[in-house]
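Got a structure for you, questions after.
In this view, the complex is presented without one of its protein chains, the others remaining in place.
Our next item is chain A:
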Amino acid sequence: MDVQDILRGIQPIPGDVTAVRTVQETRPPEEFADAYAAEVNLKCASKVIKALDKAYPRDATQPLNHLRRFAKHEHLSPTLQQTLKKADPSSTQTIFVLIPPPLPDTESLKALLTPFAPPNPSSPSSPADITLTTLRVPLYAPLNSAQADKWTKSLWPVLYNPAAPRGFVAPPPQILSRARDSIQPKAGRYLALAREVAREAEQSGFGRGVGAVVVDPEIDARLVDEGEDDDDDSERWSDAVVAVAGDARYSRLERATGPNPTRLTYNADLEGGPELHALMRVVDLIAGKRRADDPDNTPASASASSAPLRPLEAHFLSQLDTTFSSNPTNSTQSETETDPSTPTNPEKFQKTESGAIPMPSTSNPNPPENENNNNNNPRIRSRAQGGYLCTDLDVYLTHEPCLCCSMGLLLSRFRAVVFPRGGRMSTGGLASEAAAFHPVADSGDGDGLEGGDDETEEKEDQDDKRLYYGLHWRKELNWRALGFEFVEADGAVAAATGGDGDGDGDGVQFHA
């Protein structure tokens, strides 16, 4: 079938895009420490705070703002109500103050609080004694309201602040939701294209049925603006695709025609290597384009790993040689708005929304060859034009990438990675928890915690004891990407897993 026909015939996979939670969210650090609570006179509350803060200055490196400083008896959890008894059960004029860790010396603390003690029920003229009760408090702020509720119910009242900075924990919610909203409309189409690429890889015998599609979200946004994206009869919807690649792990082996029988088993020695996986190959195709204008561009050693291109791969590679024409208004804008001295900021997705970034290509002081043609922007900018690795690009994969490819996509600086939930792999590097454990509807907040550890472990056992690395957003790593799973609508799952419609490759564990 002709490539144009394939593109026109691609039907979007129905489903929803949902963020892959980070391991910081799915395995939040839970550390607890002892604190004191004491009953004081309600009217003295502000004086109590002043006195405590003066005597025991707060440690800025250990902010405990999530712990309520005061709680009325009726707002305490039932267990805590048992522990913290009011001196006079009928009095409504008292409140409990929390003295968080590090714990001060009890004698000086009692002396400090004595002036604020509640009225003594038996002799109203002299105040009651201060009683310090020890309790447990969480040292880290809760990551969502469910965790806050859990702690409030079992420990001391805790506040959840959704606006608290948590860049190391998870992507900023507004950036994540903007990216999700821009990815959602066409994800089904791009994944359907990835599946075609995968089918091509498998049918050719060069590899397993794994495919990768790289999209420039900036071009995608302009297609949407121009209304070119939803015409079913044209292949214009694929204009934002900058490169596709299928798996080629068998390209070093002797091949017969048709799918390679090796795919039905896992024999490490026949698996080629990760540099022949779809993700690594698509990265290499883009790198080749970035190098195109280098003065000393010898076919770099990188191309040694490249297998011969299949039709879809070749089609999109040749599309790169044609330029992407945007309408004249956009292009004029980009010329005036772009500051050529601004270096590409590898982390700009964390700061700007992708649609707002003008295309810098026409602003290059020395455009190599299109001086007379300002309306045309190269789809992959070369090194000389400021192009750099895979910055600001999104990659759509038929399978959850292996650990090696997961790290490869971070080192390549992709903005986002999208894979179907049906394509999860026991060897994958991105999922952070068992799929069944986390329901599809993801409000970005709440759920996931009530299940408790036992349930998590049980699910993990069922999932071949796989490990969940959540590599896309880990606080330890220098580079991070937005991770999304595409949850296929009912019935679309089987079709989306790897493009081997005959199903006989199913159940084999391998590295995608």
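In this section, contacts are C-beta pairs under 8 Å (C-beta built on N, C-alpha and C of every residue); 3 or more make two chains touch, one makes a residue touch a chain; residues count from 1.
Convention: contacts and distances are computed from a predicted model.
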| item | value |
| --- | --- |
| Protein that the absent chain corresponds to, by UniProt name, given "Eukaryotic translation initiation factor 3 subunit F", "Peroxin-7", "tRNA(adenine(34)) deaminase" or "Phosphatidylinositol glycan, class U" | "tRNA(adenine(34)) deaminase" |
| Candidates A:84, A:109, A:287 or A:307 - the one touching the absent chain | A:287 |
| Touch criterion as defined above, residue of A:10, A:38 or A:402 at the omitted chain | A:402 |
| Missing-chain contacts mapped onto chain A | 252, 266, 268-269, 271-275, 280, 283-284, 287, 290-291, 300-302, 304-305, 343-346, 383, 387-390, 402-405, 407-408, 411-413, 426-427, 429, 465-467, 469, 471, 474, 476-479, 509-511 |
